[in-house]
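Quick one: the structure is below, and I'll ask about it shortly.
Only a single protein chain was left out; the remaining protein chains are all shown in position.
In this document, chain identifiers A, B, C, D and E correspond to the written order of the chains, with residue numbering beginning at 1 in each.
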Amino acid sequence: MPIQEDYRRKLLTVITEAALETHLTRDLDKLGAPGYTITNARGRGQRGVRDAGWEADSNIRVEVICDDETALRIARHLKQHYYDNYAMILTLSDVEVLRPEKFQP
Amino acid sequence: MPIQEDYRRKLLTVITEAALETHLTRDLDKLGAPGYTITNARGRGQRGVRDAGWEADSNIRVEVICDDETALRIARHLKQHYYDNYAMILTLSDVEVLRPEKFQP
Amino acid sequence: MPIQEDYRRKLLTVITEAALETHLTRDLDKLGAPGYTITNARGRGQRGVRDAGWEADSNIRVEVICDDETALRIARHLKQHYYDNYAMILTLSDVEVLRPEKFQP
Amino acid sequence: MDPIILFFLLGLAAGLLKSELRLPQAVYDFVSILLLLSIGLKGGIELQKQPFLDLAPSVLATLMIGLLMPLVAFPLLHKLGRFARADAASIAAHYGSVSVGTYAVAVAWLATREIGYEPHLPLLLVVLEIPAILVGIVLARGLSSDTKWGDVAHEVFLGKGIVLLIGGLLIGWLSDPEGLKAIEPLFMDLFKGILAIFLLEMGLIAASRAGSLKRYGLFLIAFGVAMPLFGSVVGATTGWLLGMSEGGTMLMAVLAASASYIAVPAAMRISVPEANPTLSLTASLGITFPFNVLVGIPLYWQLSEFIHRTL
Amino acid sequence: MDPIILFFLLGLAAGLLKSELRLPQAVYDFVSILLLLSIGLKGGIELQKQPFLDLAPSVLATLMIGLLMPLVAFPLLHKLGRFARADAASIAAHYGSVSVGTYAVAVAWLATREIGYEPHLPLLLVVLEIPAILVGIVLARGLSSDTKWGDVAHEVFLGKGIVLLIGGLLIGWLSDPEGLKAIEPLFMDLFKGILAIFLLEMGLIAASRAGSLKRYGLFLIAFGVAMPLFGSVVGATTGWLLGMSEGGTMLMAVLAASASYIAVPAAMRISVPEANPTLSLTASLGITFPFNVLVGIPLYWQLSEFIHRTL
Partner (left out) sequence: MDPIILFFLLGLAAGLLKSELRLPQAVYDFVSILLLLSIGLKGGIELQKQPFLDLAPSVLATLMIGLLMPLVAFPLLHKLGRFARADAASIAAHYGSVSVGTYAVAVAWLATREIGYEPHLPLLLVVLEIPAILVGIVLARGLSSDTKWGDVAHEVFLGKGIVLLIGGLLIGWLSDPEGLKAIEPLFMDLFKGILAIFLLEMGLIAASRAGSLKRYGLFLIAFGVAMPLFGSVVGATTGWLLGMSEGGTMLMAVLAASASYIAVPAAMRISVPEANPTLSLTASLGITFPFNVLVGIPLYWQLSEFIHRTL
């Protein structure tokens, strides 16, 4: 059900500590992300329960829609800089977009 | 890993200005969306940073799960009515659902 | 665009009543979910509009990333225990993950 | 008119006219936390002045009301109203319990008129919250061994509303008077203002029930008006029999007449999940709450005066 | 200095220095709800004391200001500033309407100096909110039959700001004085403290406009300073012609000088969607609001004194 040609992009989703928001968005700007969307979240993972009672226990859920290359670049950057020391997970999936030119770097 | 037959639906995700919420849900009702889910969001895109400091700078993230036809109808409607003048992006992806009959118009 | 081997997992998304949060997370712990992420939501479905004016009308959006088997186990459990009596929908989709070992039970 | 009531009407009007006015859920939570704590504190402070044993009769009588009301409501709803067993049981539980918001409006009503009342009424408010929940569960399930009473107790006693009310009571009871003075500006002086914001939101929520009201029709409306009237007679009579003042008698009427929308819905949703929450909340919030706030409270005062004059 | 102003400067500085300070949106909503209700209530209370018909001249004059200001601003923006038709119309509508925050700061300024003013000014505030929106739409679209005036009216009259202001007015007007006393601690005593928090947030928001300010350049800055100066003369003259006191004259200047950032942006976003909201909010919030709060208010007081002395 393609809406138009060249319509496939990657959706990169990062769930991590709210304390990282400023740093993360700065990185995304530098790495050429065409945009991002953030929602507040809470959860549980390997680093225990983070129930959003206050700032230090809050998560954010960041979504970036972009081409494959940018997605890989961002994923590698996050893996290298944050994965060891922060509560963070990262997933990738395929989405169709309506205006592909919007999601180019 | 199908849970049952005829289990595939489209997931349409719209990220747009919070100011549109009332209008958008009215449109979704009219266009036969079987339901929708909304979360508050912030982000950056072509129209700049929208950091949810107050209503005018806030985004919403709207999800609709429905059949292909309805998804296309909604996507076309949004493209036509809102895309030029509002901060808005739109993606489509495939999901399996547990009770397919729920996601029929 | 696999980042590494054995990188595919299921993303299970549940949208349901906020009143269920404590019970649901307890169930997820028992059923071997390796983690979960929760965001606040509102919406409309077969059980009417739930507009998050107060607790009783609020939804949550729960995401679990896990292997196929766990996803099916959780889906079956939810279907059996909650589907008849609660506002709830459930979808499954495929995602690539960066550290697959994190999403094992 | 009382501005408190006007705030409720403003919310109701804004909701029915589909205005863009909405209060963030965090604001609703904040004002209801403040209200619950204030009411608890006020009760606890007064309890300091009272010999504890004297309260036994009123506590027992209140427990009886909490058991009686759902037993009256259930057959009405199940037989006459033809509601499913679970639905009837759940609605009955709501009416056996009590609405903190309605109580707060009644207290404000008395304060404006400088009418006194027995200081232990907040304790009775807490007491009345609970028994109807248990009756409701038994009505829905029978005394089956299936019910996990441990879980039910957890749900009931550790729900947000009860924890704040009881917590406030204990804090008020155990605190030094000077210490309490220092927190009065927030919990006492702002009480009516906070109540006004709360009622604005309740008006919006009540308005959002208008759709269901049409769907579930006349019987629910009739029940939502008749039940508080019946309850007020039960409550006022009990108050009078307990030898309460006119103000106290009126508040007993309010307690029995009001229907829960915090503690009971939360507990029923988990313990009797097959009951449709739309039915009970439409009755309790869409009909009985506005009825009590707009019409009931002055009526129950007249009832209390009448009883005290004639009996 | 006035602490209120310092709170605004703190927000501005924190924003410009990219500090981590952010207020949750629920807090912003809460304080602005309280402010709008307070201002409405204050107006309503004073209206109780007034024969209604006496107000007709000021209401009519205020409506005229609301029609005039956008008609002056539009050609400036469209012809001189070379803004697109929709953008010029939308900015014009913002300046024809009024900023509740600026009005609140001016009222606080007068209160500190114990200067009185006509009690019906909050009513005029409400009146001035609306006509410019309609003018703006007509300027953008012409009087085309396309415009769904029903929807526009809904957007305008049922927007959050207007509902709370008018609601507050009505509640203040219809309430018993004793009832009002009980809600004063929240709505009157806390007014300035709440205003301080609101201005802290407005400082943060104004700072976030700094980037756009650079982009849209000098003309917008000049317009954002000149327009309130012009407005203040129009407003003050009108106030004087209406026979108002010095305080009232100054507030009329403030009303005409200030630019909307609640009611008008919301209405324009829906009714004239092709107008770029960044332009109008940068002018209104990034330039005119700080200018009025920091420089304008004392200036408009001197203007009022000057007019009363010389004319």
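Just so we're on the same page, contacts are C-beta pairs under 8 Å (C-beta built on N, C-alpha and C of every residue); 3 or more make two chains touch, one makes a residue touch a chain.
Nothing here was measured: the structure is a model prediction, and the numbers come from that model.
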Absent-chain contact - pick from D:Gln25, D:Ser99 or D:Ser304
D:Gln25
Touch criterion as defined above, residue of D:Tyr95, D:Tyr117 or D:Phe187 at the omitted chain:
D:Phe187
Just to verify: which one of A:Leu11, A:Ile38, A:Ala52 or A:Leu90 makes contact with the chain not shown?
A:Ala52
Tell me which residue among D:Gly159, D:Gly224 or D:Gly296 touches the hidden chain in the full complex.
D:Gly159
Quick one: which of D:Ser175, D:Ser245 or D:Thr278 touches the chain that's been left out?
D:Ser175
Residue positions on chain A contacting the omitted chain are 17, 19, 23, 40, 47-49, 51-58, 82, 84-86
Could you list which residues of chain E touch the chain missing from the display?
1-4, 6-7, 10, 14, 17-27, 30, 108, 111-112, 185, 189-190, 192-194, 196-197
Considering the whole complex, not just the chains shown, which residues of chain D touch the missing one?
24-26, 29-30, 33-34, 41, 154, 158-160, 163-164, 167, 170-172, 174-176, 178-180, 182-187, 190, 266
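Definition applied: only the chains that are shown with their structure count from here on.
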Contact-graph separation of chain A and chain D, given in steps at minimum
2
Chains touching both chain C and chain D
none
Farthest chain from chain C, comparing Cα centres?
E
On Cα atoms, by how many degrees is chain B rotated relative to chain C, nearest 5?
120
If you average the CA atoms of chain B and of chain E, how many Å lie between those two points?
35
Whole-Å distance, chain A centre to chain B centre, using C-alpha means?
19
Going by residue number, chain D touches two or more other chains at 20, 22-23, 25
Hunt down the residues of chain C that sit against at least two other chains at once, touch-wise.
39-40, 93
Those chain pairs that satisfy the touch definition:
A-B, A-C, B-C, B-E, C-D, D-E
